[in-house]
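Worksheet: the structure to be examined is printed underneath.
Omission of a single protein chain aside, the complex is shown with its protein chains in their original locations.
Presenting subunit A:
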Amino acid sequence: MTTAARRTVTLTVNGAARSAPAEDRTLLSDFLRHTLRLTGTHVGCEEGVCGACTVLLDGEPVRSCLLLAVQAQGRTVETVEGLADDGRLNALQRTLKETHGLQCGFCTPGVLMSLTAAEREGLDEEETAGQVLAGHRCRCTGYAGIRAAVAARHRAPGGPRQAPRGGGAEAAG
């Protein structure tokens, strides 16, 4: 039996500097949920298949269950809690609500983070509904409402299609 190594992890989460001790073996998902108490990020499989735990690390979507907390040292993490604008749902969140793109809401935070990254990258509707959603498993919706949200965002004035590559209205806000 070895005593687990422990060190302080300092990172930026949703724009705020955070610092907390973590064992080397602690997953980033567990660190966010249980140490920083940001429980919006959900854990569905802990093996990188379901995508529920997706967060943005330095802007890139990653499975937080496949990373150690110490790997996020000095980096920037965005989670679902950071999406709403002063408590008001952002345009993507509103769209998902309008299209009934969620039921139990467990996979939703990961879906939101992947779609956020796709919008910032300026991916088109086909790439988003095809490749991006392929990285997520939703047991409730049959993906119908989520696809409808993607389609609605690409039709909406000021939606991602019109957004400049690398930063849309949401990212700028």
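Basically, a residue touches a chain if its C-beta (ideal position, glycine included) is under 8 Å from a C-beta of that chain, and two chains touch if they have at least 3 such contacts; residues count from 1.
Criterion: contacts and distances are computed from a predicted model.
From the set "cytochrome-c oxidase", "ABC transporter permease subunit", "Ion-translocating oxidoreductase complex subunit B" or "Carbon-monoxide dehydrogenase large subunit", the protein name that UniProt assigns to the chain left out of the figure is "Carbon-monoxide dehydrogenase large subunit". When you scan A:12, A:71 or A:103 for touch with the missing chain, the hit is A:103. Panel shows subunit A; residues 1, 4, 23, 25-26, 30, 33-34, 37-47, 49-50, 52, 79-81, 83-84, 87, 89, 93, 96-98, 100, 102-109, 112, 129-130, 133-134, 136-145, 147 of it touch the chain omitted from the view.
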